[in-house]
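All protein chains but one are shown in place.
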Amino acid sequence: MVLSFGESHGRCVGAVVDGCPAGLSLREEDIQRELDLRRPSSAIISTERREEDVVEILSGVFEGYTTGAPICMLAWNKDVRSEDYAEIRYMPRPSHADYYAHVKYGGFNDYRGGGRFSGRITAGFVMAGAVAKRLLREALGIRIIGYSLEIGGVRAEDFTLDDAERNRYGNDVRAPTPEAAERMRERIIEARERGDSVGGVVECIAVNVPIGLGEPIFDALDADLAKAMMAIPGARGVEFGAGFAAARMTGSQHNDPLIIRDGRIISEKNDAGGIIGR
Amino acid sequence: MVLSFGESHGRCVGAVVDGCPAGLSLREEDIQRELDLRRPSSAIISTERREEDVVEILSGVFEGYTTGAPICMLAWNKDVRSEDYAEIRYMPRPSHADYYAHVKYGGFNDYRGGGRFSGRITAGFVMAGAVAKRLLREALGIRIIGYSLEIGGVRAEDFTLDDAERNRYGNDVRAPTPEAAERMRERIIEARERGDSVGGVVECIAVNVPIGLGEPIFDALDADLAKAMMAIPGARGVEFGAGFAAARMTGSQHNDPLIIRDGRIISEKNDAGGIIGR
Amino acid sequence: MVLSFGESHGRCVGAVVDGCPAGLSLREEDIQRELDLRRPSSAIISTERREEDVVEILSGVFEGYTTGAPICMLAWNKDVRSEDYAEIRYMPRPSHADYYAHVKYGGFNDYRGGGRFSGRITAGFVMAGAVAKRLLREALGIRIIGYSLEIGGVRAEDFTLDDAERNRYGNDVRAPTPEAAERMRERIIEARERGDSVGGVVECIAVNVPIGLGEPIFDALDADLAKAMMAIPGARGVEFGAGFAAARMTGSQHNDPLIIRDGRIISEKNDAGGIIGR
Partner (left out) sequence: MVLSFGESHGRCVGAVVDGCPAGLSLREEDIQRELDLRRPSSAIISTERREEDVVEILSGVFEGYTTGAPICMLAWNKDVRSEDYAEIRYMPRPSHADYYAHVKYGGFNDYRGGGRFSGRITAGFVMAGAVAKRLLREALGIRIIGYSLEIGGVRAEDFTLDDAERNRYGNDVRAPTPEAAERMRERIIEARERGDSVGGVVECIAVNVPIGLGEPIFDALDADLAKAMMAIPGARGVEFGAGFAAARMTGSQHNDPLIIRDGRIISEKNDAGGIIGR
């Protein structure tokens, strides 16, 4: 279980991970590495606030290993200038939660920088995710690879999973190929020069997932993943396998024959995103 | 809370709804009406099994009103010929859960007709949904309208919500306009004649939802809805508001100004699907 | 997870067990045996309503084994004469939920026979418990033995666990020795002749429980057991190991030295009820 806490302009942002098994090797630098990747890599392409988040593990880790107890992690907020945001209170920004939070919480919400509804709290998601990724890899051998598939209408093409893994952290838009990265970056800069911004699509692949994770019916694996994805601020949709394209396929196109390769039964095309039956 | 039970070729399919407030008017015919709409309306366009599900309320309702106790509802299975499916046990169907359920449950799963992983269990979803819809409408004044936006590549166009509500049950593909219904139906029949099937997109709209439903961060309303949607067998994706199209918009295009209309603060375009801030 | 449904004078009482692993041998007669033990064994010592509950398994079991799907079980109510209870509506019984349910549910509760707040719904607990006991025994080798330790002030003494297991179902008060049974029975009859009833204490022992069940802090095993026990209508308290007697012990009396016997580390006295550290 993950619990997120903290606000954009409060004292800190963080997360508590409860239920992580004991004995997982985990040090602050393991989490810091992921946090650093989250940090806006250049003033050109993202918000100008330059947070140098430093994670601290407050509990649940002893002598470099998880103990089975709740892992509380946080980063102290540094670059906080509340006064910048005082005006939000009475002038809610469009497409932000400002107005809705005001109504829901009867005016008691911390409005500074969006407070609880700021992209900043995703720093806590990254901390929790760093623990989860490590656990999945060490305990189950599952590899998770995410990257920017599309930004500003530029879609990365012709790449393998290995390409993505090799390239994504070598460019500041986390694209799977240098070519796509270059063009995505241009789009961002163009928009920025007009005082605008662009959208995008993130693709995430989990390799080596065993059969049978998740519990039917209402706690299916893709159901849980969809829920988690929609908790990311600004997310508007989530799809698996062929996704919405499946709506225009026929059954025979979408059907995913079971084949035997190297002595293992696998599906041929993965149009279901590896998740069948709920 | 909803718990689903039953299997395709077991004794019944059903659901238990726990937590429904007392005092909601609810009779079997209220649920039956929704179940009848679920029933394959003609042998031409769907599976040939003709289930005439008759719902029975076993608990939680007294003298026509909910009591606050768990509502157990079910429909007995009638048209069950197990022998038809015996071969599935050793010949799993592609894109079905047959093989995966066999692995996950060590061969103990009820394989007949897909067992627990059959579209048939959605009859239980409909029963629970009928209670939920009634509660939302009576207690909160929320109207829910769902329809087939696209089937086999045919997308319904130029219709209002009122059109959808008026037309959707007047045709057997639940389309919002008679024109779309006719063309969708053709696509289905064409595919069927080739021994094939088609995909589609369902659109669902909730009207009059108050501000503030759902709990940030990980139990946001759209997160919960996404999870529920992905529990529907065969679902491959879910989107809200502008959805995946938002990925190709600029911030200025996607931005949803707050405006005042008839004395109420509303967002102008609804590109966020009415859900902002998580 | 267990969900209980049904009412005293509704159509049925039952339970759904979700999360039982696949492959557990389970037949209706396994559950019926436990239900029969619950049945008032003679008109002399308990309520005169003579329910011959017959359990039916509606889902989750296939060819004699659990499938991993939710197990819905119920018994139809037979001996239902609603008219007997009509007066309760306006004349709530003391020490019953009648009045409180009326207030909580705004008068919509099923008041017949206490409705949802009747001892009768424990038939569903027994069904779920029968599955749980079977699973614990088959999967983990855990044996659960419960019996009436004390009734009407008569406390069973000088017996072993084997005595309890051998004797408890041989008398109609479920006492661990014939002597205690005889005297408990007398007390019940005496009270009954005065139009009264008596209280008692049930002792329950789990043998062969592995170290480490339950999750600290708030889901400790004894915490979960305490919660479950307090769901039994009429329960007023629960204790573990030395229980309330521990309040009058000194630390040195209550301390439970770890000793090694037959090569296993065990505690010497079990004053903590086998549950230490939360």
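We call the chains A, B and C, going by the order they appear; numbering starts again at 1 in every chain.
Everything that follows uses one rule, which is that contacts are C-beta pairs under 8 Å (C-beta built on N, C-alpha and C of every residue); 3 or more make two chains touch, one makes a residue touch a chain.
Everything numeric here is computed off the predicted structure, so don't read it as measured data.
Peer 1: Of A:G115, A:P176 or A:G199, which sits in contact with the chain we cannot see?
Peer 2: For the chain that is not drawn, the touching residue is A:G115.
Peer 1: Write down which of C:L161, C:C204 or C:I276 is the residue touching the left-out chain.
Peer 2: Checking the options C:L161, C:C204 or C:I276, the one contacting the hidden chain is C:I276.
Peer 1: If the hidden chain were put back, which residues of subunit A would touch it?
Peer 2: Missing-chain contacts on subunit A: residues 3-7, 10-12, 14, 16, 18, 22-23, 58-60, 62, 65-72, 74, 104-106, 108-110, 115-116.
Peer 1: State which residues belonging to subunit C touch the missing partner chain.
Peer 2: Residues of subunit C in touch with the missing chain: 2, 4, 92, 94-97, 99-101, 103-104, 114, 116-117, 121, 150, 152-153, 191, 195-201, 211-212, 216-218, 220, 222-233, 236-244, 246-252, 254-258, 265, 267, 271-273, 276-278.
Basically, only the chains that are shown with their structure count from here on.
Peer 1: Taking shared residue numbers divided by all residue numbers at the interface, is the value for subunit B and subunit C over half (same) or under half (different)?
Peer 2: Comparing the two copies, subunit B and subunit C contact each other through largely the same residue numbers, since over half are shared.
Peer 1: Any idea how many Å lie between the Cα centroids of subunit A and subunit B?
Peer 2: The answer is 28 Å.
Peer 1: Provide the C-alpha centroid distance between subunit A and subunit C, rounded to the nearest whole angstrom.
Peer 2: The mean C-alpha positions of subunit A and subunit C differ by 46 Å.
Peer 1: Calculate how many whole Å lie between the centre of subunit B and the centre of subunit C, each centre taken as the average of the chain's C-alpha atoms.
Peer 2: Taking the mean C-alpha position of each chain, the two centres sit 39 Å apart.
Peer 1: Give the residues of subunit A that touch two or more other chains, as numbers and ranges in rising order.
Peer 2: 216
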